[in-house]
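Excluded from the complex is one protein chain; the other protein chains are retained at their positions.
By written order: A and B. Residues from 1 in each chain.
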Amino acid sequence: MSEPGSPVVARRGGSRAVAAFVGNPLSVLGLVIVVVIVLLAVFADFVTPFPDHVGPIGDFAAMSAAPASPYVLGTDAMGRDLFTRIIYGYRLSLIMAVVVLAIATPVGVIVGLVAGYKGGWTDYILMRITDVFLAVPPLVLAMAIMGFLEPTLMNGMLAITAMWWPWYARLVYNVTRAEAQEGYVLAAETVGASTLHILFREILPNCWPSILTKMTLDVGFVILMASSLSFLGLGVQPPTPDLGSMVAEGAKYMPDGWWLSLWPALAILLVVLGFNLVGDGLREAFEAEN
Amino acid sequence: MNWTSIGKRLGAALVVMIGISMLIFAIARVMPGDPARIALGPNASAEQVAALRAERHLDAPLPVQYFEFLKALSRGDLGKSLYTNRPVTTDIAQFLPATLELCIVSAIVMVLLGLPIGILSAHFRGRMPDHLGRLVALIAVCTPAFVWGVILQLFFGYFWPIFPIEGQLMQSTPVPPHVTGFLLVDTLVAGNGAAFLDALYHLVLPATALAMSGLGQCARLTRSNMIEVYDKPYVEMERAYGFRPFRIATRYAFRPAFIPTLTILGLEFAAMLGNAFLVEKVFGWPGLSRYGVEVIIRKDLDAIVGTVLIIAAAFLIMNILVDILVGVVNPRIRLAAGRG
Partner (left out) sequence: MMLAPTAEPVLTIRDLRLAFGSRRNATPVLHGISLHVRTGEKVALVGESGSGKSVTARLAMGLLQESPRTHATGSIRFDGIEAISGGREIARRRGNRVAMIFQDPTSALNPTFRIRGQFRDVLRSGDRGIRDDEADRRAEAALAEVSIPDPKRALDSYAFQLSGGMNQRVMIAMALANRPALLMADEPGTALDVTVQAQTLGLMHELTERRGTAVLLISHNLGVVREFADRVYVIYRGRMVEHGTTAQLFHDPRHPYTRALLAAIPKISGGGLPDLPERSPDFDQPMVVHEGCGEPAERRP
């Protein structure tokens, strides 16, 4: 939809944005980290040296082996290759992050759009509900939800999703409130465009840059949150390889088995850092574009 | 900030608090399965389950249940924990102080380290100290609290053992008589300086681990807000009138930038209350964490609801304090309130 005179969608192409992104070595570093991790996770079955160590059984001849070939990062108490399990942990984390965001984002976006555009009581009630969710420390809310559910992958994702959507509602709400007063929205109203059209075709496109930036950052932060839950034993259960539970499990063997916790811990740091660098780079790129 | 506006803030907090109680209540009662059955486990007899249902009004309609819950709450009764077999308030009173103490010390660490890093970054914008400060802040933000806990414990507790790895006090240090539950306070009340230092010594690693993510956020916010302030005409005036650059950074550009930062620090404290669960697990800290995780695993209904409500209340109180502080720091608000 591009009626003449309606400055709606951000210009396509965005060569300046690309230049800004590529021009920042940190953003490029982040992109490299993200791409490598995603590729490793997707092709985990082919790139990991011991794919069968995903299960409960490893190499009994090399239990708690310090990092050395062929177990470059060492093995855990069951003799399972840490490198393999970290890659599979990445796979699980990424799946969780994608699922959580795929649900939380649309929910939050719709709540934010409707509350911001409709105003009045709709606005008041929806945003007070959002406030309630934002007033509980995120991890505590997710823990409480897990308290009434079985600790499974699905329920973990559900708990994180429940505490994630309000942030998108808040973000989109603020943009919508500002945009609803803009000339092009008023113009669309005057020519009798439907509410749906105004929300999704006129206002939403203006929210995309902030939503995309936030989603990129949030892939990292969902992984952080999920690993925190499983570190507490409230997430994915063994033997499924999960970065948070690997750190918790390894902490029992400190300091002699230092590698058991340290590598999964650094693995979490690396993936969150990667998505953060890309997210920051995206933000700067969108700013450069405008 | 005057009493009317504080009253208004308290009112708003009360509304949110009621919302939170409804939310957590709804989560507790609407989830699939019979809460009494879940709480008692598969081996309990049907009579036991029925008795518990009756005791907790579980057969009444939800609004009635909620009303009963509020009625009890207004008496300061959060119900009974099936895990400890004690009133939930007693449990929380026992475990909360250690958690709050850890969080407060962490908040102090966050501000004492986060602000200077942010100020230095802004002052040396685009130069080496800035790049370094931003990198430190970014890594601090990107790393979960338990990862910091494990790393700090490994490096400063085991490899280079200069700090204790567990607990609040050494075995040899006598535990001071319980007055407030805050060890730092109780040791001082008992007049035991050595025990105070020991408690502080034990706090170093856990408080640092817990402070890290807020510290990074604090540094990033301070930096970006100060860079915005550096573009204001009054900073140009201060430079044009020969104010020392260091004085501008630490005083004249810092204060206007600190006001928006302060508001966000309230949120960081909220995150800390949550992350304390992680850090407490790493350092065997006798706070709310072990209790919280234990009651969650045991599906201990009242205890879960109580724990969440207390943490939410702590967070809301903290936010009101931050608002009052913003009023004190920002002369516009302070003077407007003074007149009104």
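The definition used in the following text is that a residue touches a chain if its C-beta (ideal position, glycine included) is under 8 Å from a C-beta of that chain, and two chains touch if they have at least 3 such contacts.
None of the values given here were measured: they were computed from a predicted structure.
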item	value
Chains shown that the absent chain touches, full complex	B
Sole contact to the chain not displayed, among B:37, B:57, B:232 or B:298	B:232
Residue of B:3, B:160 or B:241 touching the missing chain in the full complex	B:241
Sole residue of B:69, B:148, B:252 or B:269 that reaches the chain not shown, by the stated touch rule	B:252
Residues of subunit B in contact with the chain not shown	126, 232-243, 247, 251-252, 255-256, 259, 329-332, 335
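Definition applied: only the chains that are shown with their structure count from here on.
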item	value
Chain centre separation in whole Å, for subunit B relative to subunit A (CA means)	23
Subunit A residues touching subunit B - in the complex, by the definition given at the top	128-129, 131-133, 135-141, 143-149, 220, 224, 227-228, 231-234, 244, 247-248, 250-251, 254-255, 258, 261-262, 265-266, 268-269, 272-273, 276-277, 280
Parts of subunit B lying in touch with subunit A, wherever the complex brings them together	15-16, 19-20, 22-24, 27-28, 31, 33, 35, 38, 138-139, 141-147, 150-151, 153-154, 157-159, 270-275, 277-278, 281-282, 292-293, 295-297, 299, 304-305, 307-308, 311-312, 315-316
